[in-house]
Structures are given as structure tokens and as C-alpha cells.
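Here the complex is missing a single protein chain, while all its other protein chains stay put.
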Amino acid sequence: MSARTVRARLAPYAMIFPGWLWLVIFFVVPLVSMLSVSLMTGSDVDGFTQTWHFHTYVEAWNKYHVQIVRSLIYGLIATGICLVLGYPVAYWIAFRVRQKYKSMILFLLLLPFFVSFIIRTQTWNFILSDNGMVLGLYHALGFHGGHVLNTSTAVIGGLAYNFLPFTILPIYVSLERVHPSLLEASADLYANKTKSFLRVVLPLSIPGIFASVLLTFVPVASDYVNAMILGGTRNTMVGTAIETEYVTNFNPPMASALSFILMAVLLVGVFAYARALGTEEAMEMAATA
Amino acid sequence: MSTSQDPPIDLLRGLTQPRVSRRRMLQAGGLTALGAGLAACSIAPARKAGGGSGGDSMWGQQRAIAAFWAEHAKPLGTLNFTNWPLYIDVDPDNPNVRPSLDEFTKKTGIKVNYREDINEVDTFYAKIAPLLKAGQSIGADLIVITNGVYLTKLIANDYLLPLDQSAMPTFYAQASDLVKDPSFDRGNVFTMAWQSGITGIAYNPKLTGREITSWQDMQDPKFKGKVGMFGENEDMPNSALCAIGVNPETSTEADWQKAAEWLKKQRPLVRKYYQQDYIQPLTQGDLAITMAWSGDIFQAMASNPKLNLKFVVPKEGAPIWTDNMCIPRYADHPRDAMIYMDYVYQPEVAATLADYINYITPVPAAQQIFEQEAKDADNDDDREYYQNLATSPLIFPAEEDFARLHHYRVLTEDELITWNNIFEPIYQS
Partner (left out) sequence: MTTTLAAPDGITPETPSSSAVSRPRRRLHGRWILPLWSWLVILWLVAPILVMIVFSFNDGTGRTVSTNWQGFTFRWYEHLFSSSDLTHALVNSITIGLLTTVISVVLGTLMGVAMGRRKFFGIGSVNLLLFANIAAPEVVLGAALLSLFLTMHIPLGYGTILIAHVMFSVAYVVVTVRARMAGQDPALEEAAHDLGAGPVTTFLRVTLPGIMPGITAGGLLAFVMSIDDYIITSFNNGTTQTFPLWVYGASVRNGGGVPPQTYGVGSLIFVIGVLLAVGGAIWNRRKV
């Protein structure tokens, strides 16, 4: 082999090495370390040692299964809301907005992210207050009572709000790739608009839907800041529990076990979803774009 | 059609590319085997074996402490002071200026770097514990920690410097009985009180429609959805114990169960379990009645005179807590911290602080200062203001009040676990 071929062969490895190393040290190793910690026992004062104590996982589930299930439910509902709200918007931008305005509209979608997520969520706290703008209007119209803040509605609303752009963008990307001539052809073949949509557009947008569910469901189910700011009683999510176990209970094994349970559940869900959609073929199609 | 003109599109396109097959996932499983190899790691105990002050005997320890302070006899001219927010006087025109600290600098030449990094004891402890465990300075010479689980831990794990008892003359001369020789730090080995406070009930008379006098009022179904409680394992459980008529300091596990029952009965009425963030909802009208700290209401009304809120110490009794000054181990300027700690017990200084902070001052003599100010006042407003300060039971509690005020239950490691298991589910679910 010539020196040049050797260099060409080695080049990819040399190029990925720094990034790969960073991820291995600060992502893989911590995860493995956390796995190891989840099997330790001990106490804060005396230290923790490795004892292969798998029972911690059972304890974590027993103690927090309500929060885990709740996080998944909130995740599903919020993702559902995002899809319902977001798909039409993505469709509109892809097919109805004139080319020269598309970037601007996409930009409008991302505009809120310029301001810190904490400020945005705190502002919802402000807006949804019992005497705030929304309910103030409600009362002015003659209705009484009602509170939105500190309920699950507020939390799910906050979750949907904060992650909606993540839902819209991937769907938009895959819709963008649908050549208008396909729609024309479909119309030529006497399909009405609904049929065109269901048989042509929707299937082609599946890779986008998959990506957007991935980018929405995982962060939503594992978020807990929205619950912290907008939630009331009975809104605690898994993330808060993990933080409490670390910080208030000085119990890293329990916190680690809980983290793994969360991640396992999420990833299993995502993979099952991927298989159900038959996304392997869809993803290949998307890749050749 | 897709010509990648839109950069954000690239990201999303990249995310929709194929990447994972089942075989890969199984390969990933191999990583966990690797992890087993890392099983040798462990988490070090919080307390270093063998202690830090050298010598196990009492005598040995005293000598080591004395030697330490002899070494650090001279102040270095800087003090890094980390405190809770709104816990020191502030110039109304410039929030970065603290007159009492400037006075201190003028008198002693020590410059104070003041930070308000402590929002919650538990998260603050979680930040500093790893540093202290590793033998490193936390960047502060003087911190203020509430008595309770975390202060006990700091002391038990040897994370605090024992004070120089010979450098505390003002303290011993001026401190009230409430803060001298407290149950959580006998002999004031590690701490001197900064301020004390009462956890009681704050309410909006317009929304409650009546006066509030008892913890049982917080179970009134009329307030459903507008009741606030603290969501932590110190004030809330101890208040609940008071509510069922038990003295927290001597409570047993059976009492804790009963208190938990009381709290569980209350849950459907509670809007949220708050941290410090209950004032805004109370002001906004989202809450009608809530657990509160005594000074918070004073301060809220002082900064917004249009508010109409009331604070009451319930008749069954209430928890009283003390925020304590202490010096973390490995502090860079311990002598400067000692000087400041003793300095604030001078009655004039204590009065200046109490004027702004509005919590229970540890220096009873400050009361005479306020009375003198009232007498010397040249207009009615000022006179009334100082009279209020001098006679406020929330700054200078009367002897009779003391009977109703109880310190937190001091918990051992094991008791703490039981305690947490009983009370955490109430605000964590």
C-alpha cells in the first residue's frame, strides 16, 4: 500500500478521534460509572461500595413508579399535542408559503428560543396566574373561579409550548422533499385532496414524524423544570425524584437506578415505535435525499 | 429540489438518516460488561477517617484548635461572605451597596466580598460537600447555615472550623439565651447565630375573609386550591408536629406518622408545595393562606406598601429556626471571618441589621437602641417606625412566646432516613 492510501485509510479515524474520545470519556464512561453506582450500597457518612445490589432497581420502581408512569403519560400527551398542532403548521410552510418567506416563518418559530427557557416558562406562570391576563379576562367575561396554574394542564401546556418547534422542524424537512409534481400526478389520477394527503404526503413524511417524535418525546418525558415552575401537587416527575435522591437523600445508587430505568423505558419505547413505523426503509429513503 | 440552502435543515436531515440496527444494540451490551470492570470504583465516605483536627483526645483537640488560631492570628484583609438573599441591609438606591459592610470595612480595614448564593440549604450543601470532601476551599470564608439536617452533617463530617472561643467576647456578652449554647451546637463550638425566624402562617385577609389563629385553619375546605405549604423535610414536618400538639424536639416515630396523616388529609386542599417562592403567589392572589417565614411578610410589605398581608404565630406553637454563621474548613481567611462574626454582636450593628432584615435578632440590647431612636426621632413617622421595631414580637419575642416556639427535631442518620421516608411522599408525588 502506498503511503497515500494508508493515510487515506487512517484519515477518518484520526478525524473522528478527538470528538469520539470526548464522548467516550464524558458520556460513555459516566453512564457506565452510573450503572456501577446504581449497584452500590452504603451511606453518605460511611461511603458507598460496590455490592452488586440489584435490588435497588426494584426499590426505585416501588418508590417512584407513579412518577415514572406520570412522566411517560405527560410525555405522550404533550407529544400528541405537539404533533396535532405542529403537523398542519409544517404542511402550511412546506406547501403553501411562498419560497421567499419560508426562512422568515421558520425563523419566527425559533424566535422564542433566543430568550432563556426559564424566563419563558416563568412568564407563563405570570400569564396563567389566578388574577393574571388569561383568567382576568375570563373573570371579566363573567365566569367565576377556575385556576389553570399549578395543575397538570399547566405543566403539559408548558411542555408542549417549550418543545413545539422541535416537533415542527423535522416534519417540515421531510415534507419539503415531496416534489409538487407528485401532488399534481396524484390529482391527475383523480385522487381528491384528502386521498392525496393520506396516500402520498403522509407516508412520505414518516421519517420526519419519527425524528420529531424522538426530539420531542424524550426531552418532554424527562423534563422536570416545567413541573417545578408550573406544577402543583401530584405533578412531580421523574427528574425531580432523581434530583431529590441525589441532593436531599444523599442516595446516589437510588438516583442512578432511577435514571437508568427512565432511559431504558424511553429508549425501548422509541425503538418499538421505530419498528412499528417500519422506519428502516423510510430512513434509507430519507438518507439518499 | 432540496439543495440544502437552509442550514437548519441539514441538522434535521442528518437526524433522519438511518443509523441503528439490532446488531448494533447487542454490541452495545458489551459495554456493560466493560462497566463491570469499573466496579472497583466506589464513593468515598463523607468524613475523612481519623478526623482533621489532629489528636483524638479532647485535650489534643483543644491544643490543635488553639494552635490553628494562633497560626491565623492576623486578619488578611479580605472576607468572602456567602449568605442567603435579602439577609443584610442594602442601600435603597444601589443594590450593590451594603452600608453595614462598608462600616465594617472602615472600622477594621477588611474588605468584604458578599455573595448571595444560598437559596436552599440542601442544594447549597450538595454543592459544597464534594469540595470539602476533596479537601478544597469552597471559595467562602463565612457561610450561613440553618440548624437542621445539613448543619448537623457539616459538623459530623468535620467540614466546619471550630471557632476561636477567646475571640468571641461580644458574643458572650450580648447574645440572647435563645442562641447561646443551642441544642444543635453545644458550647457554640462551630456556630454563632446570624438571625432566627419563626415558621408560621401568612394570609391575605381579603381572600380568607376571617382572622387566622391556628394550624387547623389550613385544613379549612373553604380555602381549597389556595393553600400553600413548604415542600421540604424541615419546616413542613416540624410544623405538622406542632399542628397536632406535639413538641417536635421530643417527638417519636409514632408522632411522625400522626403528623404525616394530618398532612395527607390536607393534601387535596394544597395548591403547591413551595420552596421560598410562595410570596409571589400570595401577592398575586393565587394563594389565600400559606406557611411562611416571619420576616418575609415584613419585607414584602415594606417594599410594596399597597399589600395587605398578615403573619400569625399559630396558637398550637410553631417551629423556630436559627441561621448560623460558621466557617467552612479550608477557608482562606478564617481570622477575618472570626472578626466579623464577633463584630455583628455589637448592639448598634445588630440594630442596623435588624432594621432591614426584620427577623429575630440574637442581640436583645438592640431593642434599647430602637427605643432610643424612637425617643430621639424628630417626626412622627420615624418615631412610629422605631416603636414598631422595638415592640415587634417577631424581632424581639417575649418570654411567654418562647414557650410556644420549638426548635427542629435533631435527627441521627438512621432517623433521618425514616423521617424522609415518612414525609417525602407527601410533597414528592
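The chains carry the letters A and B, assigned in the order they are written, with residues numbered from 1 in each.
Going forward, a contact is a pair of C-beta atoms (placed from the backbone, for glycine too) under 8 Å apart; a residue touches a chain by one contact, two chains touch by 3 or more.
Since the structure is predicted, the reported quantities are computational estimates derived from the model, not experimental observations.
The missing chain, though absent from the display, is touched by one residue of A:V115, A:L137 or A:A272; that residue is A:V115. Contact with the chain that does not appear here is found for just one residue of A:V58, A:M133, A:L198 or A:A272, A:M133.
Residue in contact with the omitted chain (choice from A:V37, A:I171 or A:I209): A:V37. Residues of subunit A that touch the chain left out of the display are 7-9, 11-13, 15-16, 18-20, 22-24, 26-31, 33-34, 37, 85-86, 88-89, 91-93, 96, 103-105, 107-109, 111-120, 122-127, 129, 131-133, 136, 161, 164-165, 177-179, 181-182, 184-188, 193, 200, 204, 214, 218-219, 221-225, 238-239, 242-243, 246, 252, 255-256, 259-260, 262-263, 266-267, 270, 285, 287-289. Residues of subunit B that touch the chain left out of view are 1-2, 4-5, 7-8, 10-11, 13-15, 17, 19-21, 24-25, 27-28, 41-44, 84-86, 94-96, 115-117, 119-120, 127-128, 130-131, 133-134, 136, 138-139, 274-284, 296, 300, 303-306.
We take it that only the chains that are shown with their structure count from here on.
Those residues of subunit B lying in contact with subunit A across their complex are 1-2, 6, 8-9, 12-13, 15-21, 25, 31-32, 34-36, 38-47, 122-123, 125-126, 153, 156-157, 225, 232-233, 267, 270-273, 281, 284-286, 413, 417, 420, 424, 427-429. Put simply, subunit A touches subunit B in their complex at residues 28-29, 32-33, 35-37, 39-40, 42-50, 52, 66-67, 102-103, 106, 110, 129-132, 147, 149-150, 169-170, 172-174, 176-177, 179, 207-208, 210-211, 214-215, 231-234, 236, 240-241, 244, 246-249, 252, 271, 280, 283-284, 286-287, 289.
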